[in-house]
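As you look at this complex, bear in mind that one protein chain is not there, while each of the others sits in place.
So that you can tell them apart, the chains are marked A, B, C and D in the order they are listed, and the count of residues begins at 1 in each.
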Amino acid sequence: MDYSQFLMMPQELGLLLVFLLVFLFDTFLPKKAQSSLSIFTCVVFALFTIANVFMAGNGTSFSGMYEQTSATYAMKLILNAGMLIVLIQATKWANSEFVAVRRGEFYELLLATLLGMYIMISARHFLLFVIGLETASLPLAALVAFDKKHYESHEAAAKYMFTAVFSSAIFMLGLSFVYALAGSLYFNDIAVNIMGGQSALLIVALVFVISGVGFKLSLVPFHLWTADVYQGAPTAVTSYLSVISKGAAAFAFLVILAQVFGSAYSAAWEWMLYAVIVLTITVGNLFAIRQRDLKRFLAFSSISQAGYIMLGVIAGSEVGLASLMFYVLVYVFSNLAAFGVIAAIENKTGKVNMDDYNGLFKTNPWLAFSMMLAMFSLAGIPPFAGFFSKFFIFVGACHTGSVAIYVLVLIALINTIISLYYYLLVVKAMFIKQDECVIPTFKVACSEKVALIITTLGIILIGLASCIYTYLAEAASNSSAMFMFIH
Amino acid sequence: MELSLLMYLIPSLVMFGCGVYGFITRKNMIAILISLELMLNSVDINFAVFNSYLFPGQMEGMFFSLFAIAIAAAETALALAIVINVYRKVKNVDIKEITKMKF
Amino acid sequence: MFLFLGLMTTKLSKKVAGTLGTIGLGACLVIGYTAALTYFASGSLEPIKVLDTVWIDFSQIAEGFSINLGIYLDPISAMMLIVVTTISFLVHLYSNGYMDDAHLIKYGHEAEGGVKHGFQRYFAFLSLFTFSMLGLVLATNIFQMYIFWELVGVSSYLLIGFYYTDPAAIHASKKAFITTRFADLGFLIGILILSYYTQTFDFDTLINGSSSAISTMQGTSFLGCSVLCWAMTCIFIGGAGKSAMFPLHIWLPDAMEGPTPVSALIHAATMVVAGVYLVARLFPLYLIAEGSLIVITVVGAFTAFYAAAIACAQTDIKRILAFSTISQIAFMITSLGVARPEYHEGVGYMASMFHLFTHAMFKACLFLVAGAVIYRVHSNESGKMGGLHKYMPIASIACLVGCLAISGIFPFAGFFSKDEILVAAYANNTLWGLWMSMVAGMTAFYMFRLYYLVFWWDKPDYEAHGHHAPKEAPMVMTLPLIILSVATCVIGFLPFSDYITYNHEPLHAGHDWTVIISSTVIALIGIGLATVLYFKKNDKPAKMANAARGLWTAANKRFYMDELYMFITHNIIFQTICRPIAWFDRAIIDGTMNMFANITNAASYAIRKFQSGSIQSYVWIYLVGALAIAVVSMLCLI
Amino acid sequence: MIWSNILIYFVIVPLLVLGGLAFSKSMKAIRTVVVTGATALMVLAAYLVIEFLQIRAAGVTDEMVLTGSWVWYAPFNIHLALGVDGISVVMIVLSAFIVFAGVFASWKIDPLPKQYFLWFFLLSTGVFGFFISIDLFTMFMFYEVALIPMYLLIGVWGSGNKNYSAMKLTLMLMGGSAFLMLGLIGIYFHSSANVNELTMNIVEIAQNNAIPHSWQMWLFPAVFVGFGVLGAMFPFHTWSPDGHASAPTAVSMLHAGVLMKLGGYGCFRIAIYLMPFAAHELGWIFLILTGVSVVYGAFSACVQSDLKYINAYSSVSHCGLVLFAILMYNTTAMTGAIMQMLSHGLMTALFFALIGMIYGRTHTRDIRKMGGLMQIMPYLGVCYVIAGMASLGLPGLSGFVSEMTIFIGSFQNSDTFHRVFTIVACSSIVVTAVYILRVVGKLLYGKVQDPHHLELTDAVWHERFATIVLIAAVAAIGCFPNFFESIIKDTFTPGGIYDGILATIGQPLPWM
Partner (left out) sequence: MDSVGNIIMYVVIALAIIVFSVLTVTTSKILRSATYLLFVLLATAGIYFQVGYEFLGAVQIAVYAGGILVLFVFAILLTHRPDAKSQPLTSEKRWLGLSAAIAGVLVCGYALIKQCDVVSATLGSSDVTIEKIGQALLSTDKFGYLLPFEAVSVLLLACIIGGIVIARKR
């Protein structure tokens, strides 16, 4: 027994420390001091994020159960960045009258789920992975139900919970089959044991495993919970769900595909994944067209974005990995900008309908501007970051060079037109519709403003500053061992 | 007569099927949760019997079952809390109550 | 001499007031005369390239292949130089009187205060035209000719449509431009074919230097004819359009909607003969492509007759003159068509140019007379005129001179030139000779019909309509008439055959007395007939018209050619091509694009049921979806 | 150093204008900023021409001059690679002109002038960036930068059915760019025979000439259609009538004048020169389409009653001619194509400017409701006639020069197929005359249809200024074409990257 191995996972320990600090603050400090909990959390988390820079390290611990590579490290950094923005954004909401009593729990749960995601990303053993996955999803149900005023919040939580448990049951069933085939739950062992094997059981196992992770990533046909939950959950939680949770799941997905099932790779799977990607992008887009509720709208948009993220997964290469991480990073900023605006307006007026945004530019030009940038970035319009991430993810996908993947990319590209259509609908509502705006001019809270500035700057700069992608590409190529079974 | 692995898998699979059936058909949310328990339970059986039949030398499957039980407990607790929460809001645990958001 | 183009260019950009324009043109006149006379006096008839600058370079296609701009002097261009500058100068002069304020206001096309502007505009256009026409005649290469060809077309358009508030004028200008544009398409294609084989546009090279390319063209056959033949015919189509040959003549009569001096300048003397000039310019090539010469002859001969026949039945004096112009140009064209080196050393070529020259003088004269009359009577209709010889004696005499000239009565200019044409026609084929003689007789008839109807016939009651009694036009208008009349009397004696020949060698042919006498007799018969019918008011013409009602109406309606064109353009092209295309564009192409959007929307609506809100259906889809994927993958594997 | 390259300033100046606009408060300040910016661009463009001529005069025969390359995204070998040849130089000059005139044409834009000019200059950033780049990625990026502001410019400041038009335009153009992006990615992955030396630099790609023929056959249509949509190629042109009809004046100018040229330029620079094999094999299909475009657009224009629709269809026809000439694959026709881009850009801009000014006064664009405007606003009338004359190919104005160069060049292809299509394209000059004269006749001549129009005024100084600039440019090209043509033609010096495509001249078509 060598407990020093825990020191190999400094990021998790750090996060646990943050969690504990917040927990203690919440539990033991007097009522009066409670109101500063938000700031405290933000600051501590920001410090932790900065400290993360010094926590880079490579290597496995717990005999291969846990692995830290430069890619996982980078991914955790991205999640941290997103988390920080979410925390800042949520400050206003967390301090609002109805939520303030449960402020501490809110932060604790958020941090706990983030820890789950860390575990998920770094886990190289399915048991640990399942625990990470559940840690990342179960407390979220509680967060979804946070808005006790609104019935939708409860409905969303129930839906989330039931489907999540169902999904995890299916996932674990798949795992049991994997176990039957490989006799171990260590990723490396499985990969070695199933190498080159092609059996019906393996396919069923793979599909079930994919469905479990795909559920988190909301791939079609495992996506149906997404819209309802996003719509019902408090906006802060929705934004968290849509970016952080999704980003971690995407990375985990890539890890599982490459490191576990990469050794038994076959054309049959390829088609399966292609079908899922095409469906995800298309269905997400088709549903998004009709939505008027902005949160629901962004839910469907995020489904189709998940499809694009998957393009980086199927690339199965360092380029794909780098593109995926970059895509997630950009997506974090873009989507959080959008949610930031929505949250700001919702906190003030309670309006989330697209029709309420008509003429927003006249009353709140800066909010409209941020929203527009977010929409453009999500649609992949240069010079905003979304363009770069989309381009790179396509390049990453095409890296494999088969004709089929070009067709897939073409379908994805055609879908970008549909997505552009509905993103432009929002822009249209804000800028072009000349109606009298129902949202009055108001002053955005300081915390929200900070978050919006960060995200807007991110949208503009992440693409233009090539160093970020270069860094991720380097991290990816340092982690090329991930793909040893594919190449 | 030898009790082969299949003999144990059949009840497990049936249990799983029942769980699925129950999930889809039951109207009471708690009944749905009960169905979910069936599914989770069947997975545990799978792990255990795979372990003992196929890989008797180690305990991976058994441990997975062990942890799965713990996780299932947590899930159930949380799910029940949510159900009760819904009940408090609408005085009902009918699954129809949570179909407001759609399309 | 080198300043020529530059001078013209400055004229183009100025909004010249009338006098300034006239003075400028006077300067041109002087320069033009100096140039031409110097050239003729030099004794050598070899062409001179005064200026030749590269405008667009195509040296990547072939060495020396370029579009140049320059000045090219040879006998015919020098002659044209004289014609253009003379007529243009006189018309400028005349316009100073014609386009006075009262006239402009009568046409009411300017809002108050805009009158002066219209006057300037008129002179600007006129100068633009003169510039373009000079550029055309002095072109060093076929492409330069095309360039200025287009420019004269545009100036013609602008001038015809000068009264732009008048729908008829607008319509006429459009018609003129589009018809000639259509013809120019032929010209362009001809140029393209020609230039592809010869890799040059230059006249000199085309005619002398590229015999091998030309023989290649002759050797290459396309749809039964040699490529050269096609090319030359296409080029002739261009010329036919400008020169209003049948069936592209329809624009010219309508073009009379423009101010009368413009008609005199453009639509009688200069621009319309550009087609003749073009054929003459490329005559050596036409000689090689004999097929196209036959086309030219047939078209020319038919048009001559056709236009003459229509002219007999028109009542609008300008229309009569217009058809007469068509007919006379057809004479020139025919003359070129029948010219062959073996017959009298190609006298037809000389005759054509000669006729061009004389026709310019007397037709301009006739138009200016018509202008003077219209200026005073305020109408184009011959029915509203009559007996004007008392009121406008000078105009009357000028008109008589013009009519005699066009009829071919000695010693007026037309006699000499028409005579040569007939000689050429007889020399080629007696049939052509007889045909052309007949047309010459008709010419005499309708011209005198016009003369009598305007100046004799009956005297309507001018005061009755509240107008003043007509009187002689002002001096600026009569002076050109006198000059032109005098010119008409004397220019016939110019020794054309010494200078203007297709091979730059003086001609040695004498006069053919049989032709001279016969043509004079025919002309006299025509005049006599006209005198009998129209000298005094009587009902014989009406009776005759009634006797051949169908023919009369057909001729009066110009044999329904305009209706045919209207039918083709409006009903066929607009209704069956443009509208369907426009509809197709909106409904099918655009519809398809919209359909994509609609399909997307419909699909979006159709699949919304999957999102039913019930988690039980969610998990059903979840599980069945997963199983389906698994099954399909398994099937793939097996 | 990147700042020592003059080309980069074509992007920086508009960006500075954006910055300046952000801090401008009053209308006066806005105008000062935009006029300064537009003038600076003009000056830069003039300087560029001089510089370019000097370089060429010094005997430099490189395909691209003033090149510079700075690594941007190393993992994909993406550079910020700049460079111009004669074609880009004239396109830059064109853009500078249109932007300059556009600023004056939108002098009194209302509402939100600041935002309007922000988007306007963002668009021009894209345009200039596209023309100065020789890196596929940056080209594509700038291309899209130029596209998207259109949506808001039309949507907010447009007229008529603007929502629909703006959406349609944006979606169709982005649809095109979807194909384009695929094509570019395909090109990138086959840009070099060596997998480790993949490049985005078009000069290098052309030199490597490593794209397998089988791939070219797929990538060429993708790229060509992608750019063809923007070049209003039949049957992907339908955004153009609606879009132009709804766009505000200066946006129509910029869009028809410059943006549509991006399409032609892209087809030319990327589709054809990077994939000569497929260009030759498949060119005839597109030749048919563009040939159809030419006559089709012209015929459609004949029966329209909205001024902008007429002009939009006319643009379809003229831009069709651009692509048509490019597909002729010979130096003269291609030179003509570039000239046609230049000429069409200027004269369409002029047209749209005038239509905008007329619309601004009469508040209708229906020619049936107008008439006799020549009496009321002679200045605009005369300008309109000049624009019309340029459009129908009057010698001395730009249209003639370019069309003739195209026709002469096209006719050098000696097979019947090309000949027939050349003649078909030639015939468009007649149809063009028909619709131009029709609209001139109805709009400017004749009786005044609406008595209210009698009270309208003629152009004011900024409008006059905008039109004079454009007319001067149109006339300059028309009178001194050889100056421009020689700049363009330098590009096709033998031995350069264009040999691949030029070698296909005269080879029989695939099915012959």
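Here, a contact is a pair of C-beta atoms (placed from the backbone, for glycine too) under 8 Å apart; a residue touches a chain by one contact, two chains touch by 3 or more.
None of these values were measured; they are calculated from a predicted model.
A.B. asks: Taking the complete complex into account, which shown chains does the hidden chain touch?
C.D. replies: A, B, C
A.B. asks: Of the residues A:44, A:117, A:138 or A:309, which one touches the chain left out of the display?
C.D. replies: Once the missing chain is taken into account, the touching residue is A:138.
A.B. asks: Using the touch definition from the top, which of C:531, C:601 or C:617 touches the missing chain?
C.D. replies: From the options C:531, C:601 or C:617, the contact with the absent chain belongs to C:617.
A.B. asks: If you put the missing chain back, which residues of chain C would it touch?
C.D. replies: Spelled out for chain C, the touching residues are 616-617, 619-620, 623-624, 627, 630-631, 634.
A.B. asks: Which parts of chain B face the unshown chain closely enough to count as touching?
C.D. replies: On the side of chain B, residues 1-28, 30-31, 33-35, 37-38, 41, 44-45, 48-60, 62-63, 65-67, 69-78, 80-85, 87, 91-93 touch the unshown chain.
A.B. asks: Using the document's contact rule, name the residues of chain A that touch the chain not shown here.
C.D. replies: Residues of chain A in touch with the missing chain: 1-3, 5, 16, 61-66, 98, 101-102, 105-106, 108-109, 112-113, 115-116, 119, 125, 127-128, 131-132, 134-135, 138-139, 141-143, 145-146, 148, 157, 173, 177, 180-181, 186, 199-201, 203-204.
Rule of thumb we're sticking to: only the chains that are shown with their structure count from here on.
A.B. asks: Could you let me know which interface, A-D or C-D, is made of more C-beta pairs in contact?
C.D. replies: Counting C-beta pairs in contact for C-D and A-D gives the edge to C-D.
A.B. asks: Take the average of all CA coordinates in chain B, do the same for chain D, and state the distance between these two points in whole angstrom.
C.D. replies: Their C-alpha centroids are separated by 65 Å.
A.B. asks: Could you work out how far the Cα centre of chain B sits from that of chain C, in whole Å?
C.D. replies: Centre-to-centre distance between chain B and chain C: 96 Å.
A.B. asks: On chain D, where are the residues touching two or more other chains?
C.D. replies: 171
A.B. asks: Tell me, which residues of chain C touch at least two other chains?
C.D. replies: Touching at least two other chains: 608, 611, 613, 615, 619, 623.
A.B. asks: Help me check something: in the complex, which residues belonging to chain C touch chain D?
C.D. replies: Touching chain D: residues 54-58, 60-61, 67, 109-111, 114, 117, 143, 147-148, 150-151, 154, 157, 161, 164-165, 167, 170-171, 173-174, 177-178, 181-182, 184-185, 188-189, 192-193, 195-196, 573-574, 577-579, 581-582, 585, 589-590, 592-593, 597 of chain C.
A.B. asks: Chain D touches which residues of chain A in the complex?
C.D. replies: My answer: residues 319, 322, 376, 381-383, 387, 391-392, 394-395, 398-399, 401, 406, 409-410, 413-414, 416-417, 420-421, 424, 427-428, 431-432, 466, 469-470, 473.
A.B. asks: Of all residues in chain C, which touch chain B in the complex?
C.D. replies: Where chain C meets chain B, its residues are 608, 611-616, 619-620, 623.
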